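All protein chains but one are shown in place.
Presenting chain A:
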Amino acid sequence: MQTVRRMELKADQLYKQKIIRGFCHLYDGQEACAAGIEAAIRPSDHLITAYRAHAFTYTRGVSVKKILAELTGRKGGVAKGKGGSMHMYAPHFYGGNGIVGAQVPLGAGIALACQYTGTDQVCVTLYGDGAANQGQIFETFNMAALWKLPVIFVCENNQYGMGTSVERAAASTDYYRRGDFIPGLRVDGMDVLCVREATRFAADHCRAGKGPILMELQTYRYHGHSMSDPGVSYRTREEIQEVRSKSDPISMLRDRMLGANMASADEFKELDSEIRKEVEEAAQFSTSDPEPPLDDLCNHIYHNDAPLDVRGTHPWSKLKSVS
């Protein structure tokens, strides 16, 4: 969680320095969700989420270095600089998806593949409170329940879909109930242990062949929707401050561990400083690594295909694409 926190804050810094461009949706405040879920599933399980994806990219095994380098658009980025913030992939991690809600049917499809090949793997499919009103999600609920697909639908309810609060967007804000015929849990998404235990329960449910299940994680994001949103026109600074001081996921876990004598303050300090170093080095790499070479421009259009010619901006510009 601490690594994710530091990584996201570093991304904030790099964005303000204009080294990261375009969209940058930060996850700080929501760390318990990503960390708790990963703690309860196996590397052989699958996970897909929307665009607020840096944390999951990390928890699914990509280094901070490769994540930051992708954000800064360098060739050492996880997608060689071709994808950016919203399009990072890893084994059993299917992004990073830019179109709100589109990842939900994809996630059910991944679960279909798990069922089809006879494994007991599950697919954790995340979406936000804003996406929860997308029609394709309800289409997916229907098919997942009908075919008993091993999907754990997770609604990360951080109270705001961009600038629209849940009360202004949803006739029913009981997101855990909106799966209708799919059993739903409401979970404290600021408590990493809660998230872990709920996910464990959900995964067992799916692995037992009982079909899909839905979890609503009640969480909060400190940043605005993205780096272009200061995040205070539709909510108060007091509200943000209150969550930070009373429900910060990292502080809560740290206090718990200190209180139960599971770790000492010094150990935390040391951990913090290691993480700081890791993130700093990653940032260094992400600003010094070169941008992708121009002859990579047209590559990877197709997979496993013969090289093809690609038209450039004018007919005399004949570019080449290899798989």
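The working rule: a contact is a pair of C-beta atoms (placed from the backbone, for glycine too) under 8 Å apart; a residue touches a chain by one contact, two chains touch by 3 or more; residues count from 1.
Quick note on the criterion: contacts and distances are computed from a predicted model.
For the chain that is left out, the UniProt protein name among "Thioredoxin domain-containing protein", "Small ribosomal subunit protein uS9m", "Pantothenate kinase 1" or "Pyruvate dehydrogenase E1 component subunit beta" is "Pyruvate dehydrogenase E1 component subunit beta". Among A:A108, A:L126 or A:L253, only A:A108 touches the chain left out of the display.
Screening A:S172, A:Q241, A:S288 or A:S323 against the full complex identifies A:S323 as the residue touching the chain left out. Checked against the hidden chain, the listed residues A:R52, A:K65 or A:K80 yield one contact partner: A:K80. Mapped onto chain A, the interface with the missing chain covers residues 46, 48, 78-83, 87, 89-90, 94-95, 97-99, 102, 104-114, 116-117, 123, 135-136, 139-140, 142-143, 146-147, 299-305, 308, 310, 315, 323.
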